[in-house]
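Every protein chain of the complex appears in place save one, which is left out.
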Amino acid sequence: MRADSILDVLSKKVVLVEEDDLTLLVEIHDHLAQLRSGLDGPTAHPALEALAHAESLTEKLIQRSADDAAATLRDLRTRVDAIQRALGAAAGPAPATLSSQASDGPAVAQADHTGLLSTWLADCTHALNALEETLLAIESGVEVESHLTETRRKLHTLKGECGVLSLHTAQSVLHQAESAVDCAGSAPPGETTDALLAVVDWMRAYADRLGEAANAAPPDPDALLARLRTIPAGARPFAQAPERPPESHSANAPEDAPQPTEASGRQGAHVSFTVDPSMVDTLGEFLGEAREHLSRAEQALLELEQQPGEQELLNTVFRAFHTIKGVAGFMNLGPVVSLAHSVEFLLDAARAGKLALQPEHLSVVLQGRDLMDHMLSMMAGDAVPPIEIATLNALVAAIESLASGTPSTVPVPVSRDTHSDMTPPPPESAGDESPTMPTARQPGASPSSPPTVARQDVRRADQTVKVSTSRMDALVDMVGELVIGYQMIAQDPAIQTIAEQRSQRNLAMVGKIIRDLQEVSMSLRMVPIKGAFQRMARLVRDVSAKTGKRIEFRSEGDDVELDRNVVEEIADPLVHMVRNACDHGVEAADQRRAAGKPESGRITLRAFHSGGCIVVEIEDDGRGLSRDRILAKAIEKGIYAPDRPIAEISDAEVFDLVFLPGFSTAEKVTDISGRGVGMDVVRRNIEALRGKVEIRSTLGKGTVFSMRLPLTMAIIDGMVVRVGCERFVIPTLSIERTIIPKPQDLHTVAGYAEMALVRGDLLPIDDLAACLGRGQTATPAQSRVLVIVETKGGGAGSRACLAVDEIIGQQQVVIKSLGDAAPHVPGVSGGAILGDGRVALILDIAGVLRGAIAAAGQPSKEIAQ
Amino acid sequence: MRVLIIDDSKTMRSIVKSVIEPLGATAIEEAGDGKEALERAAAFRPDLVLVDWNMPIMSGLEFVVAFRATGSKTPVIMVTTEAEKPRVIEAIKAGVNNYAIKPFTPAGLTQIIESTLAKARSGARAA
Partner (left out) sequence: MAATHHHIQAIVDATRSVCEMMLRLPVSFTSPRLTSTQSHDVQGIVGLSGDATGSVTIGLDRASAEALATALVGAPIKCGSSHCDDAIGELTNLIVGAAKTRFPEPDVRIGCPRVESPSTRSNGSPDGAQVTAFSCSIGDATMHIEVALRSLKPLAADPHAA
């Protein structure tokens, strides 16, 4: 089979495969091996590494040794994508993509514009979170009206975005949701918010799928659509709106774009847009930007009504239309250009002082803005009514005539709402109507928004900047280098001998600035934990509704900040623990009553700083953990065998059993917490973050799950050890204990290998120096210190003694990547600068132990002699 | 559900049997090697086969190849100590649907049996 046909088959299988489909996984493994052997040549092919990596990921799945099979599968898919690109580029024409299989996949993905989709997915998560928050606020009965408007707006925006991406199913779901909001009135029944929350969940599920494969099919929407349709019994103003926007609204519709000037005479003709397929990418960006500009312009226009002469506000509006015109011209969007041009023309006259802005000018500009917004919605594929070309032309003419000082032809703004029934008046009526007829947008008619407040909002929007994480990481990295560089200078003996006070003072000052800089750059990656907590509020609400338990949710320390990677990684464990607390922790109302507790349970999420760490706790006031039952269950399941009388086992040790693999998975599966993931996964996730999780519980009173997390992934707690003249940092988390061995604990097996007897367990002693390929040290074992290390996951060498020459101490070190110059060294995860300025390598214990086992297959020096 | 358990060790057969019985097995047939199993399978028509690898006369791997050659689509789980990657791949290529590593806990084996059956059912529906 030729490479490109193998690739083709491979990419299809990778999309179809599930993590437990061993047969397909083995086939994929074969394809990867075939491709790799085909590339073996005198020079290393760039795709080789990706192939090898993909192969090992597949092997992990086949051997069921992946920590997180779903994540591994996702990773595999990404790798195969990369391989496809690398090989496709080398082989000339790109291999066939999978897009042809997709029936409802995003059009941009089909055109290989996955960039737009992934950008949208990232934003979508935030948008859905915000929407959910708004819905919860509606439920709590606070400012229902304004939150409803907000909900509608958010749904609408999402719908538009889905339209651009040709996610038609999502579009119709969101459309139906929007209609449901419209029908809800000012006091929505709980049913409506429930259904809308279901929409949020559906969208999340879809977004997740899209994140895995750009052409993923949406989840089945039928039940959800039916539910949305049945909500309101009353009138439904949008009932007639089409489920899907007609083709002519689509930005991709292959229609001519009649220029307004050409079509001015044609009554009833509609404005339409043609977008060059190569511009689809740009269109999404353009729509986003244009909307931002328009909302800024609107804000400024409203302020201008209060302060007519304000030049800066005028400039803001001008810039908005000017930019839109420029990009629209580039994209050949005729109608947008002509409208923007007319507004710009008017504003330019005002800026030049040729025109004193009157209320009617502002009013017509606002109309222009609204019509522009309407056109953008059309391009976004929203289900909005078409715009008659005559309408557009009339408005353009009106604006231009006003700009040139002939106000008599100003059309009358009819309505504020562009998306429902806004239809600028036809030209024949324009001249007859009075320009001063009151409208919602009449100058001075919006006293509810004082200009100062509005301006503050504008400014606040400018105060956050989106920066790519890679740039941020690069900055943090470079600051790290700077710190090291500074330390090297400051500790240089030649520098230290400088007695001159001024130099020393300056040096100290630079040091302080650098430390501050480091702190600030680290804080760039910090985000408040609030977002994660909010999701839990929702979870508690859903679970309590499902179980019929009344559970009150509280959170403390929302503002505590954590590294964003940490926040992302604890999301799943949090969900699991909160579910557990709702499902198993808090008792049913009657049980609570019987126990003399308030009927409604309480779950508290808490975040706080403690000793350089962040502690996140999930506390419930439920039944608490029963040590007898945990012990009985662990023993019954065969995952624990007590090694001493039960009474001597501490509570903490007993509670710890909950985290053993196999403890929670086989339990009675409930809809809520029985998801096949056990607490062992929770612990593994948290330990992967170099954190710890423990349980405190009082029977009958409640349980606290306490996670201790590092503030940032950039700093590690470690034990500094000396081996020969080198220093190494062993992560404290990997260390079980350290011992100075007594001679009777050391054993020589089969003549030369050393083992230590530690608490009834025989552990091999590995010379750390030998493991790292530094050769054996001369120090005899008896005078060395043994560090007992462990890695989670079991298997060979999961626990071992590392012999080192000396333990220097424990300290926090900043992790420095070794950079490209030192490619991956087995057993070493990074470097660190110690307090004295010396460099130490940070050890990856799992890697060290793997190295030790590999070395065991080779005879050591002693054997050879 | 009709289950065929193949293992040269009576002990292992009875351990596997104790796991499979609560899962709704209506009939259980045992065989001590691959050859015997092939002879029994024809008449017994199992819905699930659990087979050891390392057996005298005819190994589990040879059995699977021969069993698949008869055209049977019955799910087969290899219950084995052979956890190394090349062995696992070899078994799957021979036609094994899933594998369980000895030693196992009852819960662990149950989970593998259940997921194999679920996968076989959904595969049958799709086909």
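Labels for the chains are A and B, by order of writing; each one numbers its residues from 1.
In this text, a residue touches a chain if its C-beta (ideal position, glycine included) is under 8 Å from a C-beta of that chain, and two chains touch if they have at least 3 such contacts.
None of these values were measured; they are calculated from a predicted model.
Student: Looking at the whole complex, which of A:Leu87, A:Ile138, A:Leu763 or A:Ala840 touches the chain that is not displayed?
Tutor: Counting the whole complex, the residue in contact with the absent chain is A:Leu763.
Student: Considering the whole complex, which of A:Val465, A:Ala641 or A:Cys725 touches the chain not shown?
Tutor: Missing-chain contact among the listed residues: A:Ala641.
Student: Tell me where the left-out chain touches chain B, residue by residue.
Tutor: Counting over the whole complex, chain B touches the hidden chain at residues 8-12, 14-15, 18, 54-56, 80-84, 102-105, 108.
Student: Could you please point out the chain A residues that touch the chain left off the display?
Tutor: Counting only chain A, the missing chain is touched by 635, 638-639, 641-643, 747, 749-751, 753-755, 757, 760-765, 794-798, 852-854, 856-861, 863-864.
Heads up, the rule we're going with is that only the chains that are shown with their structure count from here on.
Student: Looking at the complex, which residues from chain A come into contact with chain B?
Tutor: Where chain A meets chain B, its residues are 20-23, 25-26, 29, 59, 62-63, 637-639, 662, 665-666.
Student: Of all residues in chain B, which touch chain A in the complex?
Tutor: The contact residues of chain B facing chain A are 83, 85, 88-89, 92-93, 96-99, 105-108, 110-111, 115, 119.
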